[in-house]
Each structure stands twice: as structure tokens, then as C-alpha cells.
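Take this structure first; my questions come after.
One protein chain is absent from this view; the other protein chains keep their places.
Now for chain A:
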Amino acid sequence: MYPAAILQPATANVPDIYRKEAKYEFVKLLRTRSFSLATIGFPVMFYIIFGLANRHAFDGSVHMAKYMLAGYACFGLIGSALFGIGVGLSSDLAAGWLELKRASPMPVSAYLFAKCAAAVAFGLIIVTILSLIGIAFGNVHLSPTELAEMLGMTMCGSISFASMGLLLALIVPANAAPGIINLIYLPMSFLSGLWIPIKFMPHWLQGIAPLLPTYHLSQLMLSIFHYNDTMSLITHWNALIGFTLLMLGISRLLFHRKEQNA
């Protein structure tokens, strides 16, 4: 051992902290039935009701069951990111649990990483289940490349909406969080065509969609099947990344203000 190592305080195994923090965050969410059953159950139920009903429906070359698979995949992954982080973090804050963790040497980044990793994991589970249902019962033809691209897009989407969950957790009181998140999540999902393809909605409603981050994510997901709209993919990516950075920037500002007042 080098002498310098003796003079320094031994440090904890940092990768181990990240791994355990993420593992237990995932285990916790899985055991919390109100979370795991709702976030997995709702998109699956909706897809079975609305998606499988359209298993023989085509709009030109667009297979409706496959089109809706992309929509409900987005709906599912956004739900898990918003509820997992928004509700989980705001209740940790309110209960003083985060404060106790911060009094320990735990790096705050490990805590945020764990929340984000759990959201990604749930997103992947939901999208995998939806894809299997589509393939098995919806006549959906999904190439291995398409499935891999969907899962990749799920990771991007989960991380993006995790930032919104973080911001909501910082501004919404814990006891009101589930209600307020639903008030944002459900209309936003509907208006950006995650439930019903956007072209079947009234024209004036269609105009709102491009203002919503959920719309840009869904178009990126649809682009995997070449079902996307006429807007360029660069625009959708810019919108999604811009939205994510905005959410993170405001969260950072709020967090620093809280720190300074402390």
C-alpha cells in the first residue's frame, strides 16, 4: 500500500453504491403494487382494448395495431418516469428520508442515478410486454432491429421524462403529487396522440400536439416504423433534448435555491 493511501480516509466503493442504490430503488418500486400494477397495467390494458381491436385495420400502408404500439409504448414509459420519480422523490423529500441520506456520505448523484435507472428499467419492461402482446395477438410484425430500436428509444424517453419527474417532485407537495401528475400526464398523452392516432382527432386539437414533448417522443418512436409525420427527425430530437435540458435547468435552479436557504 502506498503511504498516501494511509493518510487519506478510506473511501467507500462508489460503483457499489450506485449499483445497490439502483437495485433497491427497482425492488422498492416493484413491491409497491400501487406503482407497478398501475404503470404496467394501464398501458397494457389500453393496448389490449384499443390496439388489438385494430389488428386487421390498415390506413394505407400503416398497420394501426403497430402504430398504436408506438403510442402506448410512449404512454407507458412516460408514466413510469413521471410517477416513479415524481411521486417517489417528493415523498422522500417530505418524509425527511432524503435528508437522512444526505447526512450520510451517499453521493446525491447516486440517488438520482438510481431513480433514473429504475424508470428506465420499468420503461423497458412495459415496452417489452406491449411488443410481445402486439406480436402474439395483434398481428404486429416487428423485426429484431425494430424491437431493439424501440428499446433504445425507450431508454432515451425514460431519461428525458425522468427530468420532468424530478422537476415535479421539487415543486409539487407530496400528498398532491399523484393527482397533479395525472392532471398533466393524461391530457398530455391524449393531446399528443398516444391513445388515439393524432390524425383521427379534431383539427384544432392537432395544432396543440407539436407544443408537447410527448408528441415529439411519439414521433421518434413512430419513425422506427416509418410512420412518423412530415416534420424532420432533427426537429423532434431538438425538441425532446431542449425539453429535457429545460427541466433539468429549472430543477437545478430550484435545488440550489433550497440549498442556499438552508
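Keep this in mind: a residue touches a chain if its C-beta (ideal position, glycine included) is under 8 Å from a C-beta of that chain, and two chains touch if they have at least 3 such contacts; residues count from 1.
Assume contacts and distances are computed from a predicted model.
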item	value
Protein name as given in UniProt for the chain not displayed, "Twin-arginine translocation signal domain-containing protein", "ABC-2 type transport system ATP-binding protein", "NADH-quinone oxidoreductase subunit K" or "Thioredoxin family protein"	"ABC-2 type transport system ATP-binding protein"
Residue, one of A:K20, A:H141 or A:H256, that touches the chain absent here	A:K20
Residues of chain A in contact with the chain not shown	6-13, 16-17, 20-21, 24, 27-28, 31-32, 91-92, 94-97, 99-100, 102-107, 262
